[in-house]
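Mind having a look at this structure? Questions to follow.
With one protein chain held back, the other chains of the complex are shown just where they sit.
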Amino acid sequence: MEIRFEHVTKNYGEVVAVADLNLEVQAGELVVLLGPTGCGKTTILRMLAGLEAVTSGEIYLGERVITHLSPRARDFAMVFQSYALYPHMSVAENLAYPLRVRHWRQDQIAATVKQVAARLELTSLLARRPRELSGGERQRVALGRAIIRNPNAFLLDEPLSNIDAKLRLQMRMELKHLQHSLGVTTLYVTHDQAEALTLAHRVAVLQKGVLQQLGEPMAIYHRPANLFVAGFVGSPPMNLVEGSVDFSAAAFTARDLRVPLPEALLTAARQAARVTLGVRPERVRLARQAETGWLAGRVYVCEATGNETLVSFRAGEHRLSARVPGTQRYDFEEAVWFTFDPAHLHLFDAATGQALP
Amino acid sequence: MAETQESVHGELGRADRRLALLLLAPAVLVLFTLSAYPLFYSIRLSLTTPTGAWTPGHFQRIFSDRLFGTALLQTFLYTAGALALELALGLLLALLLNRSLAGRNLFRTLLLLPMLMPPVVAAVIWRLLYNPSFGLINGTLQSLGVDTSGLLWIAGQRTALASVILVDVWQWTPFMFLLLLAGLQSLPAEPYEAAQMDGATRWQVFRDITWPLLRPTVLVAVLLRLLDLLRVFDQIFILTEGGPGFATETASLYIYRNAFRFVNFHYGAALSFVLLAITTVVSLWLIRMLRGRTPAAERS
Partner (left out) sequence: MRRQAWVYLLLVAALLPTLLPIYWVVTISLKSVVDQFAVPPLWFRFAATGEHYRDIFFVRPFGRYLWNSGVVAAVATLLALVLGTAAAYALARLPMKRNWNRHLSFWILSTRMIPPIVTILPLFLLVRDVGLLNTRLALIVVYVGFTLPFVIWMMRGFFEEVPPELEEAALMDGSSRLRALRDIVLPLVAPGLAATAIFCLIIAWNEFLFALILTQTDTVMTLPVGIAGRVTQYEIKWGAMSAAGVLAMLPVFLFALAAQRYLVRGLSLGAVKG
């Protein structure tokens, strides 16, 4: 079923946690709420769950208004950041609880628990208590408790943040596979932009309670709507330099920096007095010898990660980063020449942060 | 499985709030009936004559009641004496046991025993011990050749109050000790380690680190003990019944006597309010000290 937020606002006294949210999640879709701590993403999730009251606005499930319904009536399944497994119950009892509460028959419950356990590879752990399980195992139990009934939607609150890095990648893939095969509408909260980009059908980027941009992962990545999204999504973050446009020279200028701009960007730049230029590290090219039109810089730090090398370098007073193939290496304080790929430049209004055009 | 829609329009928490009311109501009702209502009844008692007329006479009488003044004074002496000793001894014991010792738990358990028994029983035990002729104390002293004719303990005018205080110290030092020990054990280890690195002596560590960090616990312990000391009744009743003469009469005992022996409930009620006022002032003052000193203290 589809979920709709219409003008949803949440205030805690004077503080505005969520401001006028309008968001639609299609049936079967996985939408990620992405943003830094305090941006309101968890609050939105809890309002949807029914654990937090809505100050104003309405939430719809399909055609039904669910804004003031109890969690029980909404029939969503939630996976908490801390998993919230019932410590005094075994894994099997944890899984069975949602069904027990709905007064299912004992034999039906037992059969369904077995099914879900098999699917999530929990069969050997059914008799154990949560405290005897590892982090990954607990997470699977939490997932199992969520999928054991057919909820209207999954609500996931940073489910991967309590797992160590290596296991996290694996669980990420498992989650994606699970969601696709079950086809349940899912709302997923995280501050990790890599998770957002890989898991989501669409991403909703939030900052300080305001929705910044809603779109498919690649759209968010390649066409960020404002400075915040541009700087938040992508690792290492986009290079951002503030300056102005010299129309006579058809270039962007900042102290010690002069970058020629293509026609489209020049036109867009006329709307703003000062602009910020953005270019992703993978669109920066480096060379050891000077080439025509390239600019000079000095290496600050070079990090080789095996399949690629991240170079942080200084150009005048600016510090920029570049991503180059893993075969290249540079030395500390070495002189380099760099250029930006003109087809992948971004321009933002320095005052409002909005992308131009 | 069809679910009835529990539509709680307006605020999601409305159902919860109704539940809260339901759960709280019985307890609040009982408490009110047994605590608040009697207080109001007592106010009326203290301000009326047996025939029902309003009068400030009872309170006026208190001002000229020398005996009550003496009882109050003795209550303060009792409180101060017992509290000081219990705090000092309790702290000492707590410091002793705040280290990894073999059998620490056994020691702690054994040291606790006096405070667990009914105060009446403690009083009975000490009446036994204090008997000037055959009690354990005088008996042992006699067998060692000491002349005990002057040691009257609770039977002697001059020694009665001190003897009674001793019983309180015996029974309630474990209380202070337990609380202070728990407080000590909850102190973080880092400041101590830093002090060790800085080269502080044991006394300096106690004065500069332990004592300041322990103050909130001490205040709580003092507050709780103070409240109980000001209203002491059980032990004195059994040990001396306020005697010999008037030597160990405390406020609660005096009020009891007036109300139930002389059957003067109105005067007794007035007297009890004076005691209540004192207790309230003291506890509010201590609570303020507690809150003021340590804003981060865990106030339950």
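In order of appearance the chains are A and B, and numbering begins at 1 in each one.
Quick note on the criterion: a residue touches a chain if its C-beta (ideal position, glycine included) is under 8 Å from a C-beta of that chain, and two chains touch if they have at least 3 such contacts.
Quick caveat: nothing in here was measured; it's all calculated off a predicted structure.
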Residue in contact with the excluded chain [from B:Gly57, B:Gly139 or B:Pro244]: B:Gly139
Residue in contact with the excluded chain [from B:Leu73, B:Ala88 or B:Leu101]: B:Leu101
Residue of A:Arg145, A:Arg280 or A:His346 touching the missing chain in the full complex: A:Arg145
Selected from B:Ala27, B:Ala53 or B:Met197 as touching the chain missing from the view: B:Ala27
Touching residues on subunit B - with respect to the absent chain: 13, 15-17, 19-21, 23-24, 26-28, 30-31, 33-39, 41-42, 45, 93, 96-97, 99, 101, 107, 109-114, 116-121, 123-129, 133-134, 136, 139-140, 142-143, 170, 174-175, 178-179, 181-183, 185-186, 217, 220-221, 224, 227, 230-231, 233-234, 237-238, 241, 252, 255-256, 259-260, 265, 268-269, 272-273, 275-276, 279-280, 283, 298-300
Contacts of subunit A with the absent chain, listed as residue ranges: 49-51, 70-72, 75-78, 80, 82, 84-88, 97-98, 101-102, 145, 149, 155
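Heads up, the rule we're going with is that only the chains that are shown with their structure count from here on.
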Separation of subunit A from subunit B, taking each centre as the mean of its C-alpha atoms, in whole Å: 58
